[in-house]
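I'd like to ask you about the structure that follows.
With one protein chain withheld, the remaining protein chains of the complex are depicted in position.
Showing chain A:
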Amino acid sequence: MAAPIGNVVIPGDSFSLMQLKTPDEHKKILLGPGLKEEDTEIKVLRPGILRYRKPGVYWVDCHHKRYVPSKGDSVVGIVNQKVGDMFRVDIGSSEQASLSYLSFEGATKRNRPDVKVGDIVYAKLLVANKDMEPEIVCIDSYGRSSGMGVVRNGGFLFHTSLNLARKLLNPQCVLLKSLGNRFQFEISVGVNGRVWVKAGNDIQTIALVNTVIASEFKDNDQIKEMCKRISKAVSRMEVD
């Protein structure tokens, strides 16, 4: 019996290593989130759908609302506290992340970045380890901001499930493209389920937020249809 790829698995399910390997295709397999190797068995830890990607990556795709940091993730956080030369940033994980004031573009000891408590930052996780405090930075390895940093000038921040955030970032998802055809807006999506949106006016911003939230369980065709309806409704409201 082959491993149940594409099917629902729940904690306690297990299958043997042999079930995962297809004989000649590859030798190594990589286990992603939700799976654990125990002796010769692969155990499922989380309920979700078993996925597979070539050459040998297996993981469980589950529905999350709580973020668990992992290295390299782009997140949206809220600055909560200023401690010495560090900021404490709430990224929705079990511990607040630390952000050094030197990890902004062009920041030096003399030229401090303008960050205040309550600001929203778009950052990348530099350190993410279950035993350590997560650390985020607003620069890439070349010292450039590449889109990261403090998010300013109004807008609206809301929380979604992690699946929806990943869905928005998926290049195959048409939501942001079809919204972009109809509205002018800025959006930053963190894989920690926080999304910041800013459009031309408040009506548009509210409409965008509701569209994003409503798109969680919709497929691409339904999303296109919804965007059409929303843009009509918004233009009618703006006339009034």
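Convention: a contact is a pair of C-beta atoms (placed from the backbone, for glycine too) under 8 Å apart; a residue touches a chain by one contact, two chains touch by 3 or more; residues count from 1.
By definition in this document, contacts and distances are computed from a predicted model.
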| item | value |
| --- | --- |
| From "Exosome complex component RRP46", "Oligosaccharyl transferase subunit OST3/OST6 family", "Autophagy protein 5" or "Probable vacuolar protein sorting-associated protein 16 homolog", the hidden chain's UniProt protein name | "Exosome complex component RRP46" |
| Candidates A:49, A:127, A:174 or A:209 - the one touching the absent chain | A:49 |
| Which residue of A:95, A:186, A:202 or A:225 touches the chain not shown here | A:95 |
| Where the missing chain touches chain A, by residue | 8, 10-12, 14, 34, 36, 43, 45-49, 62-66, 68, 94-95, 130-131, 163, 216-217 |
